[in-house]
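A protein chain is absent from this complex, but the other protein chains hold their places.
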């Protein structure tokens, strides 16, 4: 997984039917040599703007959705505690 | 997923049989440290030249096709709204 | 797999239900051109702070967990012996 | 997928039994920030030296082979048309 910060929402009216109802967030990787990488992750946990999140990528990202057939390769799986000072 | 811009079409007359009928677009990653990365993505949503799109990569990319056995590792899954100012 | 060093713990109170009970460690890639890359890996082997570990990524990462449906893309699969001088 | 140029053949007499009969080509990524990356891709389409090809990576790469159990993570899935001027 990677640690990232939620920096924006992504709106896509035209999209695959299996994605309807999913929220998409723009996240920016925090720390290390990948800092500044942007990714778009689905969110089913209710992450807010500016929060630090755990993002799971790849086929495992689908495991959190009810619909395992959605074309999703990244999802927010947790909110990093505010007092977690890594 | 990554945000990318459609910059060209790719034509391949000789290709795997399971790819016949699919459109392939050259897309360029937008923003962050990966900006300028080129990828070729299948398109089943009708993305137009210059549009900003959501691209799903990896095994999840096959989930949007009827034919789950196509050798596809990237697909356009949505068009980012024009007034989405990320 | 990659060789990495455990440098911190990650706490996430709000997370996917299937992740409850799992420990998450911040690891830093050791050696080569990826040195300094940060990743968050689940740990089911009891790795300690500062230890050098083997991290498996991708869908294979789920193979070590009882619950194959957890949204996990990286896991600590072994502790590199202290006297292993690579 | 990525666009790449076939630059050499790779010979490996000692290899996994499930790979016997497969051709392996050294390809170099074309264009963008990944230009110059080298990959080895299986070829079941008859790509020639110097041709520009479409390469599919990851688990999807196995979808083009009869033998789905071969340890293959990259395969040439098409030849880019010569008059395709991207």
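As written, the chain order gives the labels A, B, C and D, with residue 1 at the start of each chain.
As a convention for this text, contacts are C-beta pairs under 8 Å (C-beta built on N, C-alpha and C of every residue); 3 or more make two chains touch, one makes a residue touch a chain.
The shown structure was predicted, so the numbers you read here are calculated from the model rather than taken from an experiment.
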{"item": "Selected residue (touches chain absent from view) among C:6, C:22, C:38 or C:61", "value": "C:61"}
{"item": "Which residue of D:3, D:30, D:54 or D:74 touches the chain not shown here", "value": "D:74"}
{"item": "Touch residues of chain D, complete complex, unshown partner", "value": "7-16, 18-19, 24, 26, 28, 34-42, 58-59, 61-62, 69-74"}
{"item": "Hidden partner interface residues of chain C, rising order", "value": "1-3, 31-34, 45, 54, 56-61, 63-64, 75, 77-81, 83-84, 86"}
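Criterion: only the chains that are shown with their structure count from here on.
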{"item": "Geometric centre distance via CA averages, chain D-chain C, whole Å", "value": "31"}
{"item": "Chain A and chain B: spacing of chain centres that average the CA atoms, whole Å", "value": "19"}
{"item": "Shared-contact residues (touching 2 or more other chains) in chain A", "value": "34, 58-59, 61"}
